[in-house]
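In this view, the complex is presented without one of its protein chains, the others remaining in place.
This part shows chain A:
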C-alpha cells in the first residue's frame, strides 16, 4: 500500500467513526459483551445492600441446605442456612475490590521499576531486571501462599501480596517501551529545551508508553481475581464469615453429594468475571496496539 493510500484508509476510518482506537474496540464484539458484564458486576457490587435479597451473614439452621428455587432462596442456602445469592453478591464486592486494587499496586510498582530501569540504565537497569527475573522464576502461587500463611489475612494484606507478586510483566513492558521512546527525536528536542528528568518522564515517556500498560493492567485484574480465588479456596485468603467467591468454594468438596449447587455458582461467578475482563483486555490490545496481535 502506498503512503497516500494508507493515509486515505486511516482518514476515512477516522472520519466515519471518530477515534480509530475506539472504532477497533467497538468492532470487538466479545470485548463489548465483556464490558457490559463487568459493568453489571460492578454495579451489583456497589449496590449490594440494595440488591441482595437478605443479610448474607444471617444464620438460620432450620433452612440449611435448601436447594435452589426452593422457597425464598433463588440459589439455595449453605450449610449454615445463609442465602447463597446474597452471599455471592457480597462476595463480588470483596473479589472485585481485591482484583482492581491489586492491579493498581502492580501497575504502579511495575511502571516505577520499568521506568527507572530504562531511564537510568547501567547498574540500576541490570539490578532491577535481575530482580524481575527472580520474580519470574518463582511460581507466583507458591510465593502467594507462603506470604499469606505468614500474615493475618485481610482484604488489605491479600491485595498487597497479590499486587506485589505480579508487577514483573508490567515492568518489562514499560522498560521496553521507554527504551524505544527514548531513541525518538522529540525526546532529544525536549532535552535540548531544558526539560528536567522528572518532566521528561511524566510529560513525555509515560504518556507514550501508556498503551501496553493499560492492556497489561486489564489482564492483571483478571489474574488478581483468579489469584485471590486460589488462595482463598485453599484457606489462606479472605477469612469467613466474610465471603469471597474463592472462599465460598473452600468446603464445597465435602458437600458434593448433599449440596452440589454450593460448588457450582461461585465458580461460575469467577469464570464470568475473569472471562469478561480478559475479553476487554483482548479488545484493548487490538484497539491500542494493532501490531501486537497474537
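FYI, a residue touches a chain if its C-beta (ideal position, glycine included) is under 8 Å from a C-beta of that chain, and two chains touch if they have at least 3 such contacts; residues count from 1.
Just so it is clear, contacts and distances are computed from a predicted model.
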Hidden subunit of the complex - UniProt protein name among "Protein-arginine kinase", "ABC transporter permease", "Cell division ATP-binding protein FtsE" or "Multidrug resistance protein EbrB": "ABC transporter permease"
Option touching the unshown chain, where A:57, A:143 or A:160 are the choices: A:143
Residue ranges of chain A at the interface with the undisplayed chain: 30, 130-131, 133-134, 136-143, 145-147, 149-150, 222, 226, 229-230, 233-234, 236, 246, 249, 252-253, 256-257, 260, 263-264, 266-267, 270-271, 274-275, 278-279, 282, 293-294
